[in-house]
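Every protein chain of the complex appears in place save one, which is left out.
Now for chain A:
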Amino acid sequence: MFPTINLKLMVLSFLMLGVLFSCKNEAKTETTPTQQKAGTEEVQKQGQAFIKEDGSTPNVLQIAIGSPDHTTLVAAVQAAELENVLVNAGPLMVFAPTNEAFAALPEGTVEDLLKPENKDALANILKYHVTAGNYSKEFLMKFKKLGQANDQSVTVEVVGDEVLVGGAKILASVPAGNGIVHVVDKVMLPPTE
């Protein structure tokens, strides 16, 4: 089937070009790099993160973007190009360190991680803050550990009334359309194996 169609289309395009431009030698099929490039750029802006606002409950990404306390986190998510990961059906539980938490890292750490060459390391750290699940702070007390999106486990400890995830304390929790955001006071660093 394909050879026939290709042939027909080629003949057709040949004829049309001939009619329109009276070009005798130029009507060769050729690849269209410019068009494909445009296509690729378009693809990068596609995905669930770029769906127009439809009135749905904000997802975990939208909650982070809307929070003035999480501008560093959002910048990091964008630098790591993880937007589309945070908007899928989930459920996703995001431990969202505040700007203050990022600022508490040794000087220069954040700047380093935001460099393009450190994109993978940054993505690894960010994914360590994401669990497939949706649990309230109280419910988290049932766990001893959580399996994180970077493939490592983070410990869960109960200290008094608080639950510490990877040593970080939950300051506030915001339910999201595709999970929950727990605002935490510390950046959780993945254990090195």
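Everything below uses one rule, namely that a contact is a pair of C-beta atoms (placed from the backbone, for glycine too) under 8 Å apart; a residue touches a chain by one contact, two chains touch by 3 or more; residues count from 1.
Operating definition for what follows: contacts and distances are computed from a predicted model.
Going by its UniProt record, the hidden chain of the complex is named "Sec-dependent nitrous-oxide reductase" among "ABC transporter substrate-binding protein", "DNA ligase (ATP)", "Sec-dependent nitrous-oxide reductase" or "Hydrogenase-4 component B". Checked against the full complex, the one of A:N88, A:T109, A:S136 or A:T155 touching the unshown chain is A:N88.
Touching the chain that is not shown, out of A:H70, A:K127 or A:K186: A:K127 (per the contact rule at the top).
When the whole complex is considered, the residue among A:N118, A:N150 or A:S173 that touches the unshown chain is A:N150. The set of chain A residues touching the chain not shown comprises 1-2, 4-6, 8-9, 13, 16-17, 20-27, 29-35, 43, 46-48, 51-52, 54, 84-85, 88-89, 120, 123, 127, 132-133, 135, 142-145, 147, 149-151, 153.
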